[in-house]
Every structure is written in C-alpha cells, then in structure tokens.
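Below is one structure; the comments refer to it alone.
Every protein chain of the complex appears in place save one, which is left out.
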Amino acid sequence: MPSKGYQILITMLPKYLTSVKKVDNEEKMSGMAIFTGDILMEDAYYAIPVRSTISFGKILEIKVPTLPKNYYFISAKDIIKENVCNIIVDDWPVFADKETHYKGETIGLIVGPDKKKAIELSKLVEVKYEEYEPVYEMKNSYVHKEFVKGDKEVFKKASKVFSEEFETGYQDQIYLEPQGMLMWLDGDKITVKASMQCPFYIKKAIMRTLGYPEDKVRVIQPAVGGAFGGKEHYPSLMGAQLATAIVKIKKPIKMIFDRKEDITFTTKRHPSKTNISAYLDDKDNILGVKIHVGIDGGAYIGCSMVVLSRALIAATNTYTFDNVEIVGDAYCTNKIPSAAFRGFGSPQSIFAIELFINHLADFLHVNPVDLRTKYLVKTGDITSTNGVFRDPIILKDLIDKAFEMSDYKRKVKEYSKPGTYRGIGYSTFLHGCGFTGSGESTIINAQLRMKKDKDGVVTFYTSQVDFGQGNRTTLKRIVVDTLGIPEDKVIYDAPDTDQTLSTGPTAASRTIIIVGGLVAKAAKHLKEIWIDGKEQEIVEPYVGPSYIKWDEDTMQGDAYPGYAWGVNVIEVEVDPITYEVSIIGTWSTYDVGHAIDERIIIGQADGGLAQALGWAYLEKEEVSDGEFKQTRMSDYVIPTFVDLPKMETALIDNPFPYGAFGAKGAGELTFVGGAPAFAIALEQAINRKVHKIPATPEYIMELIENGN
Amino acid sequence: MIHYFVPSSLKEALKILNENDCYIFAGGTDLMVQKHLSSGLLPNFDKDVLFIMKINELNYIEKDNEGNIHIGATTRYNEIEASSLIPEIYKTVIKEIASPNIRNMATLAGNIGNASPAGDSLLPLILNDAEVVLSSIDGERIIKVQDFILGVKKLDRKQNEIIKEIVIKPQELDYFYRKVGSRKAESITKVSFLGGYKIEKNRLVDFRVAFGSVSTKVVRNQEVENKYINKELKDIDIDSVVNDYTNLVTPITDQRSNKEYRHKVAMNLLKKFLKEIKGGRDE
Partner (left out) sequence: MEIKFVLNHKQVAIDVNPSMRLLDVLRDVCHLTGTKEGCGEGECGACTVLVNDEPVNSCLMPIINVFGKEVITIEGFRETKAYKVISSAFADMGGSQCGFCTPGMILASYAVLRKNPHPTDEEIRIALSGNLCRCTGYQAIVNAVKLASEKGVKL
C-alpha cells in the first residue's frame, strides 16, 4: 500500500501533486468567465412564470388581464406539438393544462420587454381552480421495484428479527448561480445558452415539444456556476417553456431566477423513508436482510424511477449478505418534483444501512467495528443484484488508513466515557460509476468526435459540462498525455450541440470513467492513424465492458461497470446547553481508481463531504401545506467557513482497467458517506440513537430530553 | 411617486422628516432585503426614503465627561468594533452579527430602528440601560432603548423624529452572552441570552437578564431582577429564578426553530448563567 506517498497529499503542497493548472482558472478568478446572466443582449424580453397557487386541482379558467403591446401570455394553449417535457418519464407537462399537481407548477409565462411590468402583469393573471384533496405523505406509489438475492425461505428460519426505520429530508443544491436561460433565434434556429448540465437534454426537450428536427435547435454552454444534479432536468422544462414562447414572439427571451424563486420552485433531493430488518439465527448470525426504501418523488415521476433504482442497488452498501430482499417505491405527492442531486438516491439508503448496522451491533452487544468488518464486501462477492464485485476491493486498507489518520481507535474509547459530549463515527461506502447496468451501451451510446488539422492541432468535442468539477482540464489532459503533444495543440471547448455528438449527460459520475475512457481511446486511435500534415477526423463509439449484463425489469445482473469506494471519519462535539453540534474534524480515504489530477479529486472530496454534512445537520427544508417553509438563504442555511473544520483526505491508488488512465468516478462518491459518519459520531456524543436527518439542535434536544 | 431624499446635514434631514413620512435609510442591510423585488429592479419602497449615510456629522464615537459613550447614527458596526471607547460586551455581541461584509455597511442605529426581536445588538443596549437621542425639528428627547422599542417593527418614534445617537454607559458588570443561531456565522438568532451581574462580598449587588428572539421584543424584567439584587449568593435558588422567567419567555415556532427548543435553551442558558454566578455551588 503506497501510504507514504499519499501522506503528503494531506498537507496539499502543490509541488507534490500530479495536478496541472486548471484551464478555466484565469477566466473564473478574473471575473471574465461569462455566465448566463452576464450575457449582454439588451433587446431580450423577460419571461416571468405564472404559477399554480394550489397543490392539486382542476384549472377551470385562466383570466389574463388586457396586455399592453409587446406583452404576451404563453400557456398550454400555445403548445406547438406536445405538452410534454422530455425527462426520463414523460409525465411532466411543459405548462399545467387541465390540472395542476403542485404549488408552483408553471401555468404560463408573461413575456415582455420590461421586467417590472412583466412581474406586475404576472400577478394580475387570475386562475380559477376546483381544488382536490392533495396528498403530501408517501402513500401512493407510482414506481415499484423489488428484487431478491439468495433464498427467501431463509427469513422464515430466523430466531429473531431486528427492525428500524430511517428518514432523510429534502436538500436544495444551492449551486451559487441560480437557474437561468437565454434563448434567441438565429434565422429560424432556436439557440440556447443556459446554466445547465446536459445540453442534449435541453435540445431534446425543445425538439419534442415543438416537433422540431435536430438542425433547428442549438444549445451552447456558457460558464456554469455549480449544478450538483440540480441543473440536469429543470433546464429542460425552462427550455421547453421558452421555446414555446419564442416561436410565437420571435424575440430573444431570458428567464433568470432569483434565489428565492430557485429555492421555492426547482427540484430537490428526494426525501426518504427506509425500513430495514435483519433476520438472525440463534447464534446471532445475519441470515438475511430485508430493506424497503421509499422516496418522495413529488408530483411527477421525471427521473425518480432511476433515482429509486440507484437507492435500491446501493441499499446493502459495502456489506455482503447472502440473502437479501430489496423493495422500493417512489411515491407521488402533490409537491415539487424531486430530481437529481449528487448521489442520486444512494446517500439516502446508505445513510440507513450504516446506522442500522451500528444499531444492530448494540442490539447484539457486539463491537460495531467487528460486526461491520464481518460482513464487509470482498473481491468476488456477489452483489445484491446477483452481479459480481470484480475489481480489487481495498476497503480494508481504506479503513485502516482512515483510522490511523483520525486516531479513531483511541478516540472512540475515550469518548465512550459519559459527559465528554464528544463522538467519533465512521462510514464505509461505495458508488457505482456510470449509468445503471448496460445503460451506457443501450441508452446513451456516446460517440466522440476528434479531428486534427494540417498543423497537427487536435480538436475534440464532448457534451460534458464543466460546472466546477474540473473535467475540462482533465479530459483535455487525457488527450494531451495520450498523444504526447503540447497543451496548446489541443483544443477542447465547452459543448455546443452543433459541434459535438452526444457523449451523454454530465451526471452519474460518468464523465471520467466513461467519457474519459472514450476520449483516451479516441486519442489512442488517432495516434495510430496519425499522418503529419493531413486533416483527419474520427468518430469513436463507446463500447462497454462485455461482462456487463443487466436486466432493468428484474434488476438482475451487474449494475455498474465499476465501483469507487470511500471511508469518512467524523468527530463532533455537542453543546449540552444549546444542543448545537460542532464538527471537530474529518478524515477521509478514497479509492477512485487512479486519480488523474489529485488536486481536482481532493476538491471533489472536500466539497462533496461539506455538502453531505450540510444535509446531515444544517440544511432543513420543511413543507407546510405543500409549500417549502425555508425559501431564502438566510433560512435554508448551508455551511459557512466556520461551520466546517479542517478536512484531511488521502487517496489510495487502485487503477481501474476500463477507465482512462485507471480512473473511476469521484463526483458523487464523496457525498455518500458524510451523513452516516456524522450521525454515528453524534450518537456517541449524546448517547442516543439517531434515526433521521437533518439532525438539527431541535431534534437533538428531543433525543436528549426524551431518552432512547 | 416615491421621493428619495439625500440630505447632507442633520438640519436638512429634520426639515425633510417634518414634512414627509419616510423610511429612514442608514446602512440598508435590512431594508434592502425587505424591499427587494427582483434582480435588476429598484427596491420596492411604498413611501418616501430618507438616506442618511451622507450626513457626516452623525458619524462619530465620543466619550463625554461622565464617561458615557455617544455613537452617532451613521456609525457602522465595523467602526464600533474597532473603537477603543466601546465596552467589550458590545464588541462581543457585534462580532457575531451577520458577516464581516455586512458589518462594514450596517449601523447600530439601524439595528435599533429595525426593531426586530432577533436584533442582537439590542441585548447589551437594553441590559445596560442604553438610551437613544431622538432629534426632530422641535428639539431632542432621550429615551431608553428598552422603552423605545414597543414590539416587532414598532417604535415609540414620531414621524418627524430620527435617531441621532445612542448613548451607552461604560461597562461595569460581568457578563455571560450566548447567541444561538442556525449556524456559526451569518445566522439569524433563534434564541439569545445576555446576563450581567456584580458580586460584592458574596452578595449580588447587580443582576440583569435579557433574552432575545423569544418574544415580540427583547425580554428584560426589572421587577424580577430586583427580587434578587442584594441577596446573598447562597440564597439565590436557581429553580426559583427560572420559575420567575419561564412565563416571560414566550417564543413562537417559525421557519428557523420551534417554541419548545427556544424556551428550553433560554432556560438552559439562564441556569448556566446562574451557576456561573454562584461559582458552581448549589449544583
């Protein structure tokens, strides 16, 4: 184990890093990077949404005030072809038509040249409803999935059963740049710049609602100020809405959300409720485990079925149980649809199983570390979907290293004494990289275009958006290093759907493992056929590893092409007077295959964990009567500089044969383990069991006052 | 039609105020949030606005012959933090208000004028019997901050009056302060506590308690305080003090916290303060 080399990383001295200068550093630091809201287009009209004010009901009448010249009301009646926003499941309309299913659903847009006037007019639109009884609780399932590993009969043989329920809350992405889109006509071609993750998703959504062909829609990526999943699907809705308007109005239109509007009306992380039961024999061995994961999908399914899949596949996390029954439901509620957010369902189920195992150890009066180690997954183990963990698993090394860095063993003993109000906890976790199952070959089918001019300048195109993760730097570097040519001989710009073929969405931690692999392959290919002084162009298709076989209907087979792994150790202190928690330190170890650019990976590691800690104890988003109660950044609070401690991170090299230069995914992995490690630390500090997050001081007070 | 007035002297400001009902706009860090409409648009004021930050004569921190400190209405928090004339307790409280960036803009007078129950600076002002000097075309009057603030956004201010300055007394007590917010910086207070005391020969010669964010205004009750002043420390019964305050602290549930938590923490802080006074005895 190369522990010596990686020790150095912790101090983060740049000269020891394998990193290169990020290509977008200078434009971003100097303020020269142009984000959507920075684009100067003075004749652009403003689009102001008119939103449903009820949670569920029939739209009886829409009374639009008399509009002055150059002001328009655009709604379902203006739909050109289909009132459907192309997400994964097509149930989300572009504009609410006969019915509305959540408060805040867009019924129409007021579009016009003066923003203030447009806002005033939007408030004068009167909508009459016939209200239905809304549903806010998770009770009506609209997606159900289940699968079994091993023998279901074994559950009958158990001599005892231990069961618990866990809950997690909403989380807002709080990308620093709110959602925004600018659309204009270039001849009769619809042209879009937006704060986004997936240019081709927006393009498809526009084509679908308008019935337009490929060549009449173009999406170009400007600088994007963070996304975290929140700009994967919502911009498609904005795109379809603005496209409907622009066909009629034929003027440039912009729709840029203020923060409050963004928090109140855009998609969030799914709240969840997970029930787990361990079936034990008379010697306290786990015969089998039953897990039910329920997620709150909100009013429309959108991508919830895929989020549910990932939550279920991840539900046994880093543990191998011989017999497993996994069931899940995504529930329809009359609330804002939930959608993508870093981790995509797995943080919810992994939070549950990590706490559950610890609680089970208590129930069985055994040391939790021993119990967790006993069932820890090993290379060659069968996954819960009857696939195989093929690649070398170095989880034990990751744990040892994290324990050593954090002085875990000493602290966990010391803090077990009453009255210290300190606690330390750890989580182990995994993240499947890329789309579920064979989705990369069957759904995405990425194709990469790379060309070379007479002077040997190589240009390549992807649809990957760099919203901070550093992939523009890393993908370019893969080409530079593979071809062995100087950096200035390689051109790699932000996506423009007129230039690039689709290499798939910027999601699912697939950019480096999948697209990076494809980029490396294309570069290698180009190198092989390289002829000096000649223009050459290649299109490289993605070919997945042949062993990946997956059946989405039965949820059987190899769920992912590869897995990344991690360990978080978190130490906390609780103030027994105010029930506030301070995070004292975090120590993390990761196996992301081979880290191509360590500085970028450390950035993902710290940032992911910070966001996870926010979810674990600070970020509270409550719903009252179908509406979010925390709608401003002073009420929905994310961690500041002083809420987070020094973070220490080490990477252990474990090259993955199918990724570029041995790399696996890293973006989401770093989010997955923070909440359970935090909660386990908190449990030790207050000597109570935690069953839900965010663990706010209010909840901690309840726990302390009410006992276990 | 909204009028925006930008006087450069107090005299001019008083004349304008005498003739117009205005928002008095100092640093603006609260008003700009309350009146914000949307990006790129002017704040949505519904009546005239009097900007006072150009009145240089109101920017001062001075000590008078009696040792009282006068803080002019346009003096910002960062200036107060940096001044050697200001008692430590005020600095302790101010350092936890909002963020450094906001403290470079916001004024103490503005925090009083905003009359929010979550206004942190109100605790030391009220606990230490600070006064505001209100100026109008008719002259000046002096009123205790505690009496000046009547409730949420409610002041005992006539339309033609302006806060000219705040007068604070030099520090002579020992203090115990805790702000409990939603996070460690940039947080709006869920509950706050400031206690002050002075002990002479095991006797409590001064005793004051103030709670923030637990009622429509800062809770301070001199009647209760007087019950304990001049008592011997050993005769202070923590439970009885808590009992005296428990019904005065009447928090609400909102998007930031709930009433149970606010009440419980307020009482915990009171107990902690009392234990500190008693030097850890009578646990």
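We just call them A and B in the order they show up, numbering each chain from 1.
The rule is simple: a contact is a pair of C-beta atoms (placed from the backbone, for glycine too) under 8 Å apart; a residue touches a chain by one contact, two chains touch by 3 or more.
From a predicted model like this one, the values you see are computed outputs, not experimental measurements.
Among the residues A:216, A:259, A:525 or A:689, only A:259 touches the chain that is left out of the figure. The chain not shown here is touched by just one of B:102, B:143, B:199 or B:229, and that residue is B:102. Residue in contact with the omitted chain (choice from A:609, A:652 or A:679): A:609. Residue-wise, the contact with the chain that is not shown comes from A:223, picked out of A:223, A:494 or A:695.
Residues of chain B in contact with the chain left out of this view: 4, 6, 25, 27-29, 32-33, 36, 39-43, 45, 49, 51, 53-54, 78, 98-102, 104-105, 184-186. Think of the hidden chain as still there; on chain A it touches residues 12, 14, 19, 21-22, 24-35, 37-38, 40, 173-178, 223-228, 258-260, 467-470, 599-600, 602-603, 605-611, 632-634, 638-642, 644, 646-647.
The rule we apply is simple: only the chains that are shown with their structure count from here on.
In whole angstrom, the spacing between the mean C-alpha positions of chain A and chain B is 43.
Chain B meets chain A in the complex at residues 37-41, 178, 180, 182-188, 255-258, 260-261, 264-265, 268-269, 272. Of all residues in chain A, only 37, 115-116, 119, 256, 258, 577-580, 582, 618, 622, 629-630, 634-635, 637, 639-643, 697-698, 701, 705 touch chain B in the complex they form.
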